[in-house]
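With one protein chain removed, the remaining protein chains of the complex are shown where they sit.
Each chain gets a letter, A, B and C, in the order it is written, and its residues are counted from 1.
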Amino acid sequence: MSAEPFLPTPPPAARFGVWLIGARGSVATTAITGCAAVAAGLHPPTGMVTETADFADCGLPPLSSLVFGGHDTVDCPLPKRAEHLAAGGVLPHGLPTAVHAELLAADREIRPGGPPPGATTGPGSAGDGGAGAEGAGVEGAGSVRSQGAGSAGAEAAGSVRTQDDWIEVFAADIRDFVRRNDLAGAVVVNVASTEPAPAGGALPASSLYAAAALRAGCPYVNFTPSAGLHHPALAEAAETAGLPHAGRDGKTGQTLLRSVLGPMFRQRALAVRAWSGTNLLGGGDGAALADPAAAAAKNGGKERVLADTLGAAPEGEVHIDDVPSLGDWKTAWDHVAFDGFLGSRMILQTVWQGCDSALAAPLVLDLARLTLRARQKGITGPLRELGFYFKDPVGDGPAALAEQYADLLTLAARLRDDAGGPDGPDCGDGGGEVRDRRGPHGRPDPQGGHDQHGSEVRR
Amino acid sequence: MSAEPFLPTPPPAARFGVWLIGARGSVATTAITGCAAVAAGLHPPTGMVTETADFADCGLPPLSSLVFGGHDTVDCPLPKRAEHLAAGGVLPHGLPTAVHAELLAADREIRPGGPPPGATTGPGSAGDGGAGAEGAGVEGAGSVRSQGAGSAGAEAAGSVRTQDDWIEVFAADIRDFVRRNDLAGAVVVNVASTEPAPAGGALPASSLYAAAALRAGCPYVNFTPSAGLHHPALAEAAETAGLPHAGRDGKTGQTLLRSVLGPMFRQRALAVRAWSGTNLLGGGDGAALADPAAAAAKNGGKERVLADTLGAAPEGEVHIDDVPSLGDWKTAWDHVAFDGFLGSRMILQTVWQGCDSALAAPLVLDLARLTLRARQKGITGPLRELGFYFKDPVGDGPAALAEQYADLLTLAARLRDDAGGPDGPDCGDGGGEVRDRRGPHGRPDPQGGHDQHGSEVRR
Amino acid sequence: MSAEPFLPTPPPAARFGVWLIGARGSVATTAITGCAAVAAGLHPPTGMVTETADFADCGLPPLSSLVFGGHDTVDCPLPKRAEHLAAGGVLPHGLPTAVHAELLAADREIRPGGPPPGATTGPGSAGDGGAGAEGAGVEGAGSVRSQGAGSAGAEAAGSVRTQDDWIEVFAADIRDFVRRNDLAGAVVVNVASTEPAPAGGALPASSLYAAAALRAGCPYVNFTPSAGLHHPALAEAAETAGLPHAGRDGKTGQTLLRSVLGPMFRQRALAVRAWSGTNLLGGGDGAALADPAAAAAKNGGKERVLADTLGAAPEGEVHIDDVPSLGDWKTAWDHVAFDGFLGSRMILQTVWQGCDSALAAPLVLDLARLTLRARQKGITGPLRELGFYFKDPVGDGPAALAEQYADLLTLAARLRDDAGGPDGPDCGDGGGEVRDRRGPHGRPDPQGGHDQHGSEVRR
Partner (left out) sequence: MSAEPFLPTPPPAARFGVWLIGARGSVATTAITGCAAVAAGLHPPTGMVTETADFADCGLPPLSSLVFGGHDTVDCPLPKRAEHLAAGGVLPHGLPTAVHAELLAADREIRPGGPPPGATTGPGSAGDGGAGAEGAGVEGAGSVRSQGAGSAGAEAAGSVRTQDDWIEVFAADIRDFVRRNDLAGAVVVNVASTEPAPAGGALPASSLYAAAALRAGCPYVNFTPSAGLHHPALAEAAETAGLPHAGRDGKTGQTLLRSVLGPMFRQRALAVRAWSGTNLLGGGDGAALADPAAAAAKNGGKERVLADTLGAAPEGEVHIDDVPSLGDWKTAWDHVAFDGFLGSRMILQTVWQGCDSALAAPLVLDLARLTLRARQKGITGPLRELGFYFKDPVGDGPAALAEQYADLLTLAARLRDDAGGPDGPDCGDGGGEVRDRRGPHGRPDPQGGHDQHGSEVRR
C-alpha cells in the first residue's frame, strides 16, 4: 500500500441499511434524527451502549455508515414528524432543521405498508400513527403502491393478495433498498405499534414483515411485543434462514428497573409479596396500548421479568393508561410490598419519568449495529446475548440485567475481528471488500440464491 | 463408625459466640430475637442470605449454635427492649415473650461498655440508646463493672485507665464469655451507634473494641461507619493478627438501591446529572445521625457507591433527618436526574420505607456466620468478598451489587469442606471435634488463655 | 330541681342506637372498638371531628351513650374479628381485649342479613366478609333466621319472601333493638361492601335496608356508594318519612385529597390536563372492588369531585387493585399533569398510605352522632351540610372541602340547644325526658303510628 506510486481511488466505505417497520413513528424518527446528530458530532451518544469503550473494537458499522428506510402506513414526512417531536420536547429544538437532509433522504426510502386481506389492523402502522391513519384496505393500499414511483411489487396490485404476495412485496421493497443504495447489508427492525396477540390462522402484520426480512436475506430485530418472527408458522423459516435475529420488546423503563430491582430482592432473600405498576403515556403508543389486547401482549413481558428474577410471580397488576396530554412522555409508578426479617412489612416505590422514544431510539441503533455485525461474523439464529435489550428475550438467558450485561460483553468479544468467524474486515473500514466480493451477485436472493452473503451467514 | 460395639458419647455440637458492641440496641435486640425465632421455626429466615440454597453446604454454624453477648453502656434489659420494639412494630407482638429465655440468657452476657478517659462520648452506646444513657464516666463505669459478678476487668477500677487498659478490659470480657460458654469460636460485631469521625490522636471507642477483638483472637465485623479496625493505629495489628475481618457500614436501604440503580444507568450509558437523597428516621439512630459529624461519616459511604458505580460523583446532597415520631422506621427518598438520548431530561425517584433494624439484623447474623466459618477455614485479613453487605467495603472490590453477589458466592465456595483450607468439618456438626483436634496448635494468645481457639486463627 | 328535699333517682342518661349494615366488617368493628376505647379514655379521639372544640356544645350524644347493633351475613364474632384487625395492625394490640365486653355486647345485637329472592349477592355482607361468606340463599337464610333466638321476623321463614317481607323483617330487627335497649333513638348506617350498580327492577340489598330504616323510624346514613336510599323507588318514601338522611360514600383518602387539591388548582387558575389514580388495597374491600361493577360505582364519586372542583373532568383513569397482601392498608397514588403559565408542563404526585378502616370509623361515629342529634332537633330530609364526609353528597352543596367544612359548622350551629327546633335537651344529659314522653308508646311504629317520635321529627 505504501509503495504504490499511484494511489488507487480508495474504495468507498461500506454502507449498511436499517429498514424500520413503522419508519415514521416516534421511535424511528428519533433514531434517524439521533443517528445523524451523533454522527455529526452535534450530540454525545448518551444512551447508546455500543458507543461505550467496551464496544470500541468490535467492528460495528459506524453511525455514519447507516442508511435508513422502511415501511409505514402513514404519510407524514419524517422532517415534519421530527418537528412535531421537537415541539413536544422529545427532540431538541433546532435539531430537525440541522439534520433535515438526512431526514429527507430517509423519508424517500419509506415504502407504504399495506394491510393483508381480512386484517382488522394493517401492518406497518407507525409507532404512533394510530389506527386512524390506516384506513386503506387492500385495494386502496395496492393502488397507492402501484402509483408509488419507487415501490417494488406494483405488479401485485389489482388483485387480492395472498399472505405470500404481501411477503414478496415487502421483501422486494427491502431488496430494492439494498440494491439502489449499494448496501453491504441491511437489518430489519420492527418499531411499529404493538399489535394485539394474534388469533386465528392468518399471520399478523408483524410476522409478514418478519418473513419478508428473511426472504430478503436480512437479520431481523423485533423491538415490540408483537409476534414478528416468533409466530409458529415462521419457526422453521427462522431456523433455516441462516440469519441472526433478536427480540422481543425493548426494555426501556419500568421493566428495565424491574430487571435490577427483582434480583436485588432475591439476592437479599427479601420476600416480595406484591408488585403493582401503573404506566401513564400519551402519543400513539398510549392509544395503541389502551387496547386491552395490545396491553396484554405488553404486560406479559413485564410480568415475566418479575417471575424470572424473583422465582415466582408476585401479586399485583400492571396498568397502561392512555393519557394523551402527556404526549411522548411516560410516567411509570411501581409499588413493591415486601417482607423483611420476622415478617416486617416494607415498601419500595419507584417513579420513572422518561421519554419512551428517547429511551428506545439508542437501543434500536445499538441493536441494528450489533445484528449487522453478527451477520457479518456469520452468527445465526436467535441472539440470546441480547437479552439486555428486551423484556422477553429469545432463548433462555438470564433475566437479571447485570447478567444480561455480562452476556452482552461476551457477544462483543465474539464480534471482534480476532474472535474467529468469517474473516471479513470490520464493518467500519472494510465493507468495500465485502461488497466487492458480493458485487457480481447483486443483492442477495431471498429464495435460495444469496450464495455469497448466505454462505457467510451459514458458516 | 457403624461397626463399633460401644458408641462413644457423641461430642456436644459446637457452639459459637456472637459478641455485639451495642448489644442492647435495636439491631442487636432484633438479631438476638430473630435468631431464636428462626431457630425455633417460629418465622421463616426472610432476609438471611445465608439461609438460601446457595449457602446450604458451606458449613456455616447453625443459628441454634449461636450464643450472644456483648458490650453496652445502657441498662435496659433485652427482654424489655424487645417489648419496646414490639410496641413500635419492629418485632411481631408476642415474639419477645416467646423467646424470653433466649433474651434473658443473652442479657446476662452483656458487660458494661465504658468511656475511655477524655472521650466526650463513650464506646458501646446502644444502637439507639442515645447519649443520655451514657452518663457514666470512667469511675462510674468502673464501679458498676467492679460490682458486676461476671465482669472481668474489675481490677482496673479505681484508677485512670489508659487506652490499653480499656482494650484489655474489653478483651477480658470477651475471653471470659468464650471460656464460660465453652465456645468453639466467637466473632465481634459492631452494631453501636455511629460515632463522629475521629479527630486527634486518641483511639475512638469503636477502635478500642476492635483492638479488643483482635487481642481476644476473634474475627471482627464493623456494621457501622465508625472507625473500628479501620483506624491507622490498628493497621498493623489487623494485618498481623491472622484473623478475618469485614466492614464497614451495613448496606440496608438507600445505598442498597443505589448499588443496583447506579450500575443500571452506567450499563445503559445514561448520563446521571444529579442524585439527591433525603432520609427520615427516628429511633436512636436518627438522633445519632442528627449530629453532622456522624452524618458525614455515614454519607461518605453512600456517595462512594455512586461515584464507584457511575464512574464519577454526580451533583446532589444526602440529608439525614431525625424524625423521632417515625421510631425505627425509615423513609428514604432519592431523586435521580439523568440525561437520555439527545439530551432528553428524565427523572427516577425512589421511596424506600423500611425498618432499619429488621433490615440490618439478618445481615448481622449472616456476617457473623460467614466470618466464623471463614475463621474456621483459616481465611485471614479483610474479607473482600463481603462487599455485598457494606456501603464502604474493605479492599477494592466491585461496587455493583450483582458483582458483589457473585463475589459472595465465590466466598461461599471457599467455605465448603471440599474447598481446601483447614479440613475441619462443618461448623454445624463437628465443632467439638474441631476444638479437640486443634488444641495442640494454639497460637500464642495475647493474654495467655484460650489456646485452643487461637490455633484456629493462625492457620 | 334545686329545691326538692329528696332528690329523686336521677333519670338514667339516654342511650342511642347505632345500627350498622355490615356490622361485622372492618369499618364497623373499628368503629365499635374505637367508640369504647375513646369513651374509656384509652385513646384520644383522633380523626373524630365531632370531638373538636367546634362541636363541644352541640348536644351530640356522648360516645358512652351509643349502643351498637346491626345486620350482617357473616358469622365471625366481633371479638374475634377485632383480634384479626389487631393482628393486621389496624387496631392496637391489646385493645380488643380491653374492650372485650363492649364487643361482645354489640355482637349479641347483630342479626343475620338475608339475601332477597333472586339476588346474586345478598344484602348485609360485611365490609370485608367477602362474597364467599354469603352462601346462604333465601331459604337457608330464612331457616337460620327462624332459629335465631333474638331474631324478629321468624314468622316470615318457610315461604318465598317478597321485597316487602324483607324490609319488614329488617325493620322488625331494628325496632326490637331499640325497644329491648330502651333507646332514645337509633340511626342506621350502611358500612357494608360496595354492591354493583343495580340493574333491573328489584331493589338492591342496600335499598332494602334503607327502606327498613325508614319504616323503623330511623335516620339513615349511607357510607358506601351503593344505592341505599338513593334508589328511585324509595324517593317518595325518603321525602315523606320526616327523617334526616345522609350519604353517599365516605370520603376517606384519595378523594379527600382531591377535594382540597382540585380547588387549589382552580383557585390558582392552573389548567389540569390529566388526573390519574391507582388504588392498591387488600382486605375484603379490595376483593369487592375488584368487581368492575363495584369499582365503577366507587369511581363515579371520585371523578365527580374532580369535575365539580375543576369545572370539567380532566383526562385520566382510576384503578382499584385488589392486593390481598396489603390487608386493610391502602395506598393511593395520584398523578396530576397540569399546565402553568405559557403552557409550562408541571406535575403533582401524591401517595396516600392509610388504613381505610381507621379513616372511616371515626367518620361513621361522627355521622351517627350528628344524624341522631339532627333527628332530635327535628331536621328532616337530606342533610346537605354533611358533604364534608362524602364523595357524592346528597343535594347540590359545594365539592371543595373547605366550603364543606364551613357548611358543617353551619349545621353544628343549628344543632345547638339555643338554635331553635324541638326544645328537647341535649342528647347528652336529658335523653331521659325524651324517653319519658315517648314511654307509653313503646317504640315508634314503622307503618304510620310513630306519632310521638314522628311528630318530633316532623316539626
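Following the convention adopted for this analysis, contacts are C-beta pairs under 8 Å (C-beta built on N, C-alpha and C of every residue); 3 or more make two chains touch, one makes a residue touch a chain.
This structure is a prediction, so every number in the text was calculated from the model and none was measured.
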| item | value |
| --- | --- |
| Candidates B:57, B:75, B:182 or B:321 - the one touching the absent chain | B:321 |
| Contact residue for the chain not shown (choose from C:18, C:227, C:310 or C:361) | C:361 |
| Sole contact to the chain not displayed, among B:206, B:331, B:357 or B:371 | B:331 |
| Absent-chain interface as seen on subunit B, which is shown | 273-274, 276, 278, 280, 315-317, 319, 321, 323-326, 331, 333, 335, 337, 347, 349, 351, 353 |
| Residues belonging to subunit A that touch the chain removed from view | 87, 89, 93, 351 |
| For subunit C, residues in touch with the removed chain | 30, 33-34, 37, 43-49, 51-52, 89-92, 95, 256-257, 260-261, 263-264, 267-271, 339-344, 346-355, 358-359, 361-362, 388, 400-403, 405 |
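Going forward, only the chains that are shown with their structure count from here on.
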| item | value |
| --- | --- |
| Of all other chains, the one whose Cα centre sits farthest from subunit B | C |
| Computed distance of Cα centres, subunit C from subunit B, in Å | 52 |
| Shared-contact residues (touching 2 or more other chains) in subunit C | 351 |
